[in-house]
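One protein chain omitted, others in place.
The chains carry the letters A and B, assigned in the order they are written, with residues numbered from 1 in each.
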Amino acid sequence: MTKTKWVGMDVTRIDAKDKVRGALKYMSDLSLPNMIHGAVLRSKHPHALIKKIDTKRAKELDGVVTVLTHEDVPGLNGFGIAIPDQPVLCGDKVRYMGDAVALVGAESKETAERALELIEVEYEPLPLVSDPEQAMLESSPLVHETGNIHNHVKIERGDVEAAFKEAHVVVENTYSTPRQMHAFLEPESGVATIDEDKNITIWCGGQHPYRDQLQVARALGMNPRKIRIVNTPAGGAFGGKDEITLQIYLALLVLHTGRPAKIVISREESVVAGMKRHPMKIYMKTAASADGTILANQARVVSDTGAYASLGGPVIGFAIEHSCGAYRVENVDLEGFCVYTNNCVAGAFRGFGANQVTFAVETQLDMIAEKLGMGKLDIRKKNALRKGDIAALGHKMEASVGLMRTLEAAENSRLWQIREELKAKPSAPHKKRGIGIACAFQGCGLGKGLPDYGAATIELLPNGQFAIGISCPEIGQGNTTAFVQIAADYIKCSIDDIVMLSGDTGHTLDSGTSTASRSIYTGGNALKLAAENLHDAISTVAAEILSVPGNDIDIRYESAVSKSCPEKTVSFKTIAEFVKKKGKTIKSEGHFLWPVSETELEGYVGIPHLLYSYITQIALVEVNTLTGETEVVEAVSVPDPGKAINPQGVEGQSEGGVVMGMGYALTEDTIIEEGITLTRNFSTYILPTSLDMPHKIDTIIAEELEPSGPFGAKGIGEAVCVPISPAITNAIYDAVGVWMKQIPATAERVYTALKNKEVS
Amino acid sequence: MKINVCLFGPMKKYADKDKFQLELEEGATITDLLDRLKIEDRIYIVVLINGRRAYDEDEPLSDGAEVLIMAPTGGG
Partner (left out) sequence: MTRLHVAIPTSIDETLGLLEKWGHDAAVIAGGTDLVVELKDKLKSPKALIDIGRVPEVRGIREAEGNHVWIGAMSTHAEIASSTVVKEIAPILAKACAQVGSPQIRNRGTIGGNMSTASPAGDTIPALYVLEASVEIIGPRGKRTVPIESFFQGPKKSALAPDEIVLGVKFQKLGKEYVSFFRKLGQRKSLAISIVSVAFVGKCQKPGLFTDVRVALGSVAPTVVRARTVENAIREKQLDPKTAEYISKLAFRDCVPITDVRGSKGYREQMACNLLYEGLLSLLSCCEAC
């Protein structure tokens, strides 16, 4: 591997100073002169026909500038990454409480909110469907005319029935998982402007500015090039801002009023209207031989995508791809349904369907190990995918596979080594301690059948610095810092001489999404190509300055050197000045297209993947047998991100992931009953606080370099929050002997399970 | 000139095959190609030429170009 000066170092985040000083501007901090304030009227019913919308009284209110309805959407009245099934503004029907019916622009936020109360909407309530399994029945009310099953995936390989017959042990269970909320720091918000030529600029937290641009253009019936989207910084996203949030509303307001506009929604509105993680019901039957080899896995997964599809289709595909865990399984029968209901919309969320099925399969594995009297780590080693293996969908593991490396590092970790000693010392006699381990893999990139492209630009600035542009927004994950490190090593300059441009269709080329654990790999590879082109251009100029032939130039750190006459050197700075004097510029582009798996699954896109990140996580828990409370005392997280571009950044992702996965396992759920959200803010939606965090989280980075990645990097943004959840529930079993098949494993659920166990 | 076309996702409906070669006149642009394929979605569309996203539908194509036509997408 290439020797690096910046890659692999704990470089301070480029946005650290501004964040710490409060100088960094989030979208909700932005204000523009003469700006109007927008507010969205949400539905009053989870499922109803709209008979009439009367905006007269609202329009008459002093200070109201505009009141818009479905009639004011000039283009397609719909949005949705995969299919535009969600109306921008509903005209005939509402399908969940978050549906938008009207949009107000007013001189103040208070007036806009008052005006919402004056809009008269006549509804005719319809029977609703809130349970996805019921939604699949013929007799159920239809959320969409096309039927309630949005997507169906079925993958069969080998013969599961035969395997179940010959197996030494078969375990069969049904699991259910919660509607986790992204709970990003900044609720959906943004500002927009329009100029005399009707060019619109929108600053709004997002994860793919170029796709937002096309979705806005589609709704406005406008040329996309007249719309500029800025997404950085996103104020946190975790997948929750992958879909359109407020961009179209902002565009409509500026289009209809000619004035700048701002919308900031409250946390409560965000909870009701915003995206969530798909709740899933997972039936799973797994068979193993006496030596612990997994022989077969059968799964039936029903996923609740709520009122609209968003990325529910790809999520169920991804869930099925990951439903056998990071293990070799020869006989599979895997079926998934993505179903519409009148619940809150579910879409992309860190892990993208892997979290739910990993919870199921990692519990199954522990149950098998338990029945066989086998070690929990041993059964994982026994079945772990290695390079060249055939994975569950029948595809070959062609890229780097670091699972064994993560398992070995986990085994050697302090926590695993002294686990018995730690388990023996609970803080009170009625508290019991247990240890749990789980593994996961996480597909990187968009997968087969979805061309995954990206681009980077590099410009030599007149002062000798370099401006690099990658559109994948900074959503807090630290990709911009990693890009700066990668660029500095490819360009051969100091990180202090890099100016980062990100998340802006006005200043960067389309690099795709900040999702799918893909931005480092995509941006890094595009930077590599851009740097090669940059070096060619620099060499030409350097040759001219040094009066040597073009092919005689070698690029060294911050300078170009004559190969034949090494005392002839010229610095990047001098080259920049020379170019400036000539009235020219040096700009380069790099365009990258992801490699894909050779396996094609007829009829499916997005699966399988070629590249995966791998991870093993361990949790030590203490369960209070009198209350059912579970405390995660310590955790170990062993990710394989490929090359860790910024190890401290990986640690940050890892620790954040552990806590997010812990919240998923123990407390977090957006509870919706009959279409109505009961947990409307953070007093009832229970996120872990700093006091709930494990006393210690050790991150051990197990790099399995990926030859196709920039300096060997893959991606790690998602995997870090996945196996920790079953590691925690497996630890609860180890502590008190109850299998938690429903998460979150709240104190009440654990306590109830303990009581039921006593009775039986 | 010969253009190699590859259709993805919802764009597949505009041809019998997902991958095929087309003969276009010298100087033909992306618009000409989309017209030829009778592709109606002109806004929510991404065209990649030799792995590079094209932003301007007036961009001329060159002989042997690999053209990928898709709708924007997402995934994990």
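By our rule, a residue touches a chain if its C-beta (ideal position, glycine included) is under 8 Å from a C-beta of that chain, and two chains touch if they have at least 3 such contacts.
The structure presented is a predicted model; accordingly, all values stated were derived computationally and were not measured.
Q: Please provide the labels of all shown chains that the missing chain touches.
A: Missing chain, whole complex, touching shown chains: A.
Q: Going by the contact rule already stated, which one of A:17, A:225, A:430 or A:582 would touch the omitted chain in the full complex?
A: A:430
Q: Give the residue, chosen from A:6, A:441, A:614 or A:751, that touches the chain omitted from the document.
A: Only one listed residue reaches the unshown chain, and that is A:751.
Q: So which of A:571, A:627 or A:708 would be touching the chain we can't see?
A: Checking each option in A:571, A:627 or A:708, the one touching the absent chain turns out to be A:627.
Q: Applying the definition given at the start, please give the residues of chain A touching the unseen chain.
A: Within chain A, the residues touching the omitted chain are 108, 110-111, 428-430, 624, 626-627, 629, 667, 671, 678-679, 682-684, 686-692, 746-748, 751-752, 755.
Simple rule for what comes next: only the chains that are shown with their structure count from here on.
Q: If we count contacts the way the header does, which residues on chain B are in touch with chain A in the complex?
A: 8-9, 43-46, 48, 51-53, 55, 68, 70, 72-76
Q: So in the complex, the part of chain A that touches chain B is made up of which residues?
A: 75, 81-82, 84, 208, 210-211, 214-215, 217-218, 221-225, 239, 242, 311, 314-315, 318, 348, 351-354, 443, 446-447, 449-451, 453, 455, 509-510, 513, 515-517, 589, 591-593, 605-606, 718
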